[in-house]
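Complex shown without one protein chain; remaining protein chains in place.
== subunit A ==
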Amino acid sequence: MGDFTSRAPAALNDPTLRANFRRAMDGLMSKRAAQFADKDAWESLRAQGAAAKARVVARLPELLEQLEANLTQNGIVVHWAETTAQANAIVLDILQKAGAKTVIKGKSMVSEEMELNHHLEAHGIRAVESDLGEYIIQLAGEAPSHIVMPCIHKNKAEIASLFEKNIAGLGYTEDVDALTAAARAALRGQFASADAGISGVNFAVAETGTLVLVENEGNGRLSTTLPPLHIAVMGIEKLAEKLDDLPALLSLLPRSATGQAITTYVNMISRPRQPGEKDGPKAVHVVLLDSGRSRVYADAQLQDTLRCIRCGACMNHCPVYSRVGGHTYKFVYPGPIGKILTPQLEGLDCAGDQPHASTLCNACVEVCPVKIPIADILVRLRAESVNSTGSGAVKGAGSMRKRLESLVWKGWAAMYGVPMLYRLGSWGLTRLGNWLPDSLPMLKRWTSVRTRPRFAAKTLHELARDKGYDHE
């Protein structure tokens, strides 16, 4: 536990974890770069994607109503949840009314936010993850470490031992085809017998009332087709205004995420099974989850956060994420998007350390397919965390404010405002600065990993005067 800084060393000193992430991030970055080799094409596609999502943000309440109306007309039941607790209760209620005992799940970060599996388990309903990566971490009893590739922190050997322990009859093998086949065989039965399927949503198209899900494995299609009941959970921002927005968004998402031109499957669901049709769920429900998003929406600058299409490119390119991995952040959404989203959803009082876990290098901003100004929002949240804007837009604003730090900054401001103080201060530092002990509370963190620069013997002004410049 503790804050990000105290958790980071364990990850930094774990050579296996470091190697697993380095290999994965290098691969993902080069595959993405190959997709966007033509800079002009990238810029114009990205402008299209950013505009599509900015339109959603600008018209969010109207579009939600339009989506609800069209889904309802299509025969899909819409539910609204203000909190994850409400969303869990809604899902549980639907399942209980249907008499469902087992659930097969497609990948969904919102369901991670809800901790839905735990909630269902506590009420006697078994939820099995069917995305291979999610299945692996469910066996390991862990949380995803990446929003697109949940078990990216594990290598083949670790997965081989996990499967050997958990899948009867399978010995130890590092053969990826054999491991995949074993998971397929183990999950086929689960699919066939599950009473319900639960999935996330990548884009819900307001214009037509269509749920769009992208994936490579086919588990998402199975979860939303084979069981008699399908429940989709989604954040209230995951919309597209029109079908016309999909070509750009569906091109940006997989290329940014994994460097694929398109995912194997794009699954567009607009209705439950119709009379005469032979498969598909007989009932489809959508749960629209707020859980802090409407508060993010309340601030004109911060609402850009809600454009995110969860491609993960920002984390793949983040020098901090790629070194410490996803679990160090401790929250559902790691990396740059997590650093701006989590403090807004959970409050700065419990996630105030997140915006500080960044070098502000801007790599995330350069690759974000919907042009979220992540660095600007990080800086804004840092200011909110010490309450220097006083806007009150973010829950827990001011919770990171420290007496000593505020004092130092006040002193700093005074020094630059009053020439006398400036002269006195710089004179003092040149004469005495090198005598300050490394163990000083405000210096310690810096000096524990870096050599301290030496102060010059004289101030710049003194040196200039010595050289004969008389205008300062």
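Here, a contact is a pair of C-beta atoms (placed from the backbone, for glycine too) under 8 Å apart; a residue touches a chain by one contact, two chains touch by 3 or more; residues count from 1.
Quick note on the criterion: contacts and distances are computed from a predicted model.
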item	value
Listed names "Lactate utilization protein B/C", "Formylmethanofuran dehydrogenase subunit A", "Protocatechuate 3,4-dioxygenase beta subunit" or "Cytochrome ubiquinol oxidase subunit I", with the criterion being the UniProt name of the chain not displayed	"Lactate utilization protein B/C"
Touch criterion as defined above, residue of A:A192, A:L424, A:M442 or A:L460 at the omitted chain	A:A192
From A:A298, A:C361, A:L421 or A:L443, residue that would touch the chain that is not displayed	A:A298
Among A:Q86, A:T102, A:T430 or A:T447, residue touching the chain not depicted	A:Q86
Contact with the hidden chain (one of A:A183, A:I198 or A:V365)	A:A183
Candidate in contact with the missing chain, chosen from A:I147, A:L170, A:L246 or A:I337	A:L246
For subunit A, the residues touching the chain missing from this view	23-24, 27-28, 44-45, 47-48, 51-52, 54-55, 57-61, 64-65, 79-82, 86, 89-90, 130-133, 136, 149-151, 155-156, 159, 176-177, 179-181, 183-184, 187-188, 191-192, 207-210, 216-219, 221-222, 225-226, 228, 236, 242-248, 250-251, 258, 260-274, 276-280, 288, 290, 294-295, 297-300, 303
